[in-house]
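One protein chain is absent from this view; the other protein chains keep their places.
Letters are used for the chains, namely A, B and C, taken in the order the chains are written, and counting of residues starts over at 1 for each.
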């Protein structure tokens, strides 16, 4: 299993009238943590695009337990539990600095050829970095 | 059942490098359509807040079928299928101008007292506007 | 001179902890009003791009006089005072529903060839729609 923790500080622009991190921004944070997990692996969206592969989002699920506030330093934990074949599932847990779990989420991506816009399998450029995390 | 259609035009700032409406913005659109459905009913977030009631988001689910593009005029259809008791569920369908369904979603809100931050039942200020849509 | 009024309703996601429309979003609104002014003229960013022309932003200036609030229905007035040559200047005034002026702004765009990324002159595809507003 792949796990990666990324810290994000809540911006003033992201907080609503109630003083809470606006709910749609958790989805942005998932995306940022996904980028950082790929970087930690040694690859990137740019590398994947260079192989002619796009990763459109199929599904987002987000569950809100407690609010986050302006200037909170959150930890977004991203997990990949299975080696991807035609889809890739990222799971998220968001924690406050005191360790409290405030949000969980799941984002499912597809693999798509950028030229034909047709579904394809996970590219080797991604799999070669993921395999060490999924020993048989 | 309550159904309401609201049109939203995709802004340049909301479109990503692939030329697609960025996935988190559908969640913003759900929120805009929810506001407009309340307005059509004759009430508003301001009215609900005036009764000491907040509606924090508990869960968001969004399923992406096809992309939307810059300047597309989308229709966001919002549905409430049940008279709320302690939670309120809004269901969404997003259509392109040609009628194609491109996204579905579901947002679950709780009712909370703004003073005590404790869960409460749907306020009469909301129910009185909803009841005509849910005849026995 | 070209003048165009476009109405925009302030979204919940755009309002900050003070309950005010967050200052950066005025810049988004300028962009929306610019798109609508081009539509009223009979053209669009897509049409301009099809001629190989991009319009990168060179400068933004925004002056804040009074706040806007959630759900306010604002009028964004966009003005073009001169037929563009190598730059195009859009001027903005933002009004509350009661007619109060709350913000003024100015956005300067350049014309750039999308292939060479070099500066160019305003394309005929735009000028032909603008000329009737600037009689000699």
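The working rule: a contact is a pair of C-beta atoms (placed from the backbone, for glycine too) under 8 Å apart; a residue touches a chain by one contact, two chains touch by 3 or more.
The structure presented is a predicted model; accordingly, all values stated were derived computationally and were not measured.
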Candidate in contact with the missing chain, chosen from A:45, A:63 or A:108: A:45
Missing-partner contacts on chain A, residue numbers: 11-13, 28, 31-32, 35, 44-46, 70-71
Absent chain, residues of chain B that touch it: 12-13, 15-17, 19, 22, 24, 70
Residues in chain C touching the chain absent from view: 18, 20, 23-25, 27-28, 31, 54, 56-64, 67
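FYI, only the chains that are shown with their structure count from here on.
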Rotational angle, Cα trace of chain A fitted to chain B, multiple of 5°: 180
Inter-centroid spacing, chain C versus chain A (mean Cα positions, whole Å): 34
Overlap residues in chain C, where contacts from two or more other chains coincide: 12-13, 70
